[in-house]
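Take a look at this one; I'll ask things after.
Only one protein chain is missing from this complex, and each of the others stays in its spot.
Chain nomenclature is as follows: A, B and C, assigned in order of appearance, with residue numbering initiated at 1 for each chain independently.
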């Protein structure tokens, strides 16, 4: 109930604060017999960790994953997989100044309102550091999906008002190669350059900026998703909205679809080896259930709240106060968030893949 | 796991197919002692039922609610509240023609892919008729919220490309009165007229059109929402995305927020009787937890898939086929969906209101 | 959370009070494609309904089941199966006398303590009438188990101090035939006669008596049960202890096993077509997981609290009061409870059968 778990059959529970001993995750429900490539898990964490480039926070965390349980001789055993990521660069005293002051658009005030107590060091549990645990678990989910031929790919489609053109989703390996060649993680090299320059200028202003991430899931079998409340896109939406700084989610035709007519929006079925559709305004999901076409969705991130400017605010006593811009933060979260979006998407798919096993006799 | 339940502590489970005996809902977890105004529950259902006006489907269903359990001498007893809505206007034979043909952008094909069997009459379980059960349960949730002073209000903010201006959310009673005076349920009378004319013309074309619904929640206490996966807006998002035809969700600054800078997006705290913020780009939620400001979000609906045109498609054998436009359907769902959006929003709030009771010692 | 649901993947939610409009159950998660024999469901209800014989309550309820959803052309569709059982013989005024008086060893006082409000008519939600809904759902679970060759059989093994000898569990069809030939539902005819005479004499005293039910599950595949908290016997135990009047549960060697030594208690494995054990003190479950041997357990029921004697008690104001013996009640619950024990056992097995589908890659 306290909301630290996600998934039903492939279920994760994360724990840990940004400046505590460690963060981590328990994966409960990974089927036995899956080969676990720990180098892959670490490589996923490396894509999220801070200090990667000039446009990410300069905090230093190696984010080295340790396995505590659930893997034996390289395979999952069906018992809980526990993954631990020790915290290293904690500089807690960086946060002494905001112990009793509520940072604007952060969770300081709301945590106090909720719990009456707050670990003020670096956001504590509200820190995006928690998402490293999701990435580790998502990597295991990706291995499960890969076993069944399902691929997931995200990239940055917008930074501020700079938008990337559509990319060719029929060659995800190539798109991934291009994405990893630039530090903003956009599948279009020209746009990437523009985005990077823009983020860098924003950073120099001591400011931050929002952006968008697009994600596509290929080779998803038809039939995943539960039809009423746990529609596949509803679970994807919740997964994405649970990521720090996300303010919007759309799939298929999305918000633009609300302006269309049924006669142009309907996806006509085409006969073939397996059913397909001429267009894909449905985003690969109909009635909440995958139809075998590409699943695609977009996630909108607000700008990071920590800026290097002084801001007016209030303190814990409710009095006016000033907060000074300090610390090491991302000018734009989307480059590092790409891997978090993929991880959460993989977790949703892994869960529904298992849930589908009980749908028929 | 089969996804017919929603909520954790204030939990509902719906059942029923559009052309079966009845649909209904069990509410498990409504606190004992709540006065249940059944006239209010019925009046909510009346706002969703078909046949209300020229711009909704002409199906005739009175959607009369029956209480089977959980209410004694006008009050909730703490035991499951079971509400039944018999199906009346079933004309199942209207659907014989699409028994073996997959309607484009419907759930016919995906249900077959998922279950290997399908109740083809009127969409069966995938029909939006299921949402009547949500409205009935949502009405109980609204009564609970009302007991604690929380108000929820939705209205149509867009039909196709026609957008409503902002309305004054400080007087919801007046906004509600205006909304209920027009059949499209928009809080701006001039825009409402434009929307109605447009929907009527679309209907005459045998076509359909999408739209948007905006929703505001007032007087929500600070502290609701669980900080990691069950962020308040993540649960709201899932709730909305689980409604038939929804393709997008945003809260606070939403998608537009992804184009902003932190220095303009941050909501500065103001000292006062209780903390408030100068702007509300956070949409009343920070770190996934309500901060006491108005919660606001927008939901995007795609156009209804059933159009009065003939369309190419495939049949259950995978062969090319044609589907004829028939039946009685909505040219645009948003006028009736306003009450569904409110219902789902109320269910999320009621659940988190109870969950908050365990947050502190 | 309010405890009206049972099971994870094969999940039921019951609703209804003894003197309300109806009771019923929603089964969420029954796999699609199962042939539903409604005559069988009704025949199971007939074995539990009141008024069967001189040793059961004389209340008249036909307990006729109605299907509201989830079954189409004789098969489960994967959507929620909703079963309704209208209440008929309600004589609520029989209960006016105990509106404000707490009956000893009933739930009157504890409901008031919990909820601050109570539907006093016939026990309301605390009435064993709720178990009719479990029997209906259990019948569907039995159909699922039967599809996979699993059988479940319960019978009365003790009434007061009268104990039945062991029966031959290798021929359950025969045991069932014998059991249904006597009104106490014991698989041994001679003991059955003795039990019936005893219950009848207790009844004439206006008194009640407890008893025990033994249950065996045959052809359960090895591998069912989750190893830590959801051990197969732990879920069976909870299921049985949730039945009204149950005060004890044991499986395999049970309480007697606590007096044994390991050298006599260990079940030696025997090589063969499939592994089996020489003895079965494990009751078919090792480490919480079925091993393919017969699963067996025993359930202890206390005597019914309603007796035809006057008793001292207190009223809602906490003052001394007297309660008069009245109404129509069972002198001993075990004859009717046999079918409830089987139903709950079937529900546990059906759930774990589906859960096992996600255990391996």
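As a convention for this text, a contact is a pair of C-beta atoms (placed from the backbone, for glycine too) under 8 Å apart; a residue touches a chain by one contact, two chains touch by 3 or more.
Small disclaimer: the values here were computed from a predicted structure and weren't measured.
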In the full complex, displayed partners of the excluded chain: A, B, C
Residue in contact with the excluded chain [from C:33, C:51 or C:254]: C:254
Missing-chain contacts mapped onto chain B: 1, 9, 29, 31-34, 78-79, 147, 227, 354, 357-361
Interface residues of chain C (partner: the chain not displayed): 1-6, 8-9, 14, 102, 104-107, 109-111, 113-116, 125-126, 130, 158, 160-161, 202, 207-212, 222-231, 233-235, 237-239, 241-242, 247-255, 257-263, 265-272, 274-275, 277, 281-283, 285-292, 300-307, 309, 311-314, 318-320, 355-356, 358-360
For chain A, residues in touch with the removed chain: 1-2, 4-5, 8-9, 11, 13-17, 20-24, 26, 28-29, 32-33, 66-70, 72, 75, 77-82, 84, 114-119, 124-125
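Note that only the chains that are shown with their structure count from here on.
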Interface composition of copies chain B and chain C: same or different, split at half: same
For chain A paired with chain B, centre-to-centre distance based on mean C-alpha positions, whole Å: 26
Mean-CA-position distance for chain C and chain A (Å): 46
Between chain C and chain B, distance of the C-alpha-averaged centres to the nearest whole Å: 39
Contacts with 2+ other chains: residues of chain A: 1, 9, 227, 358-360
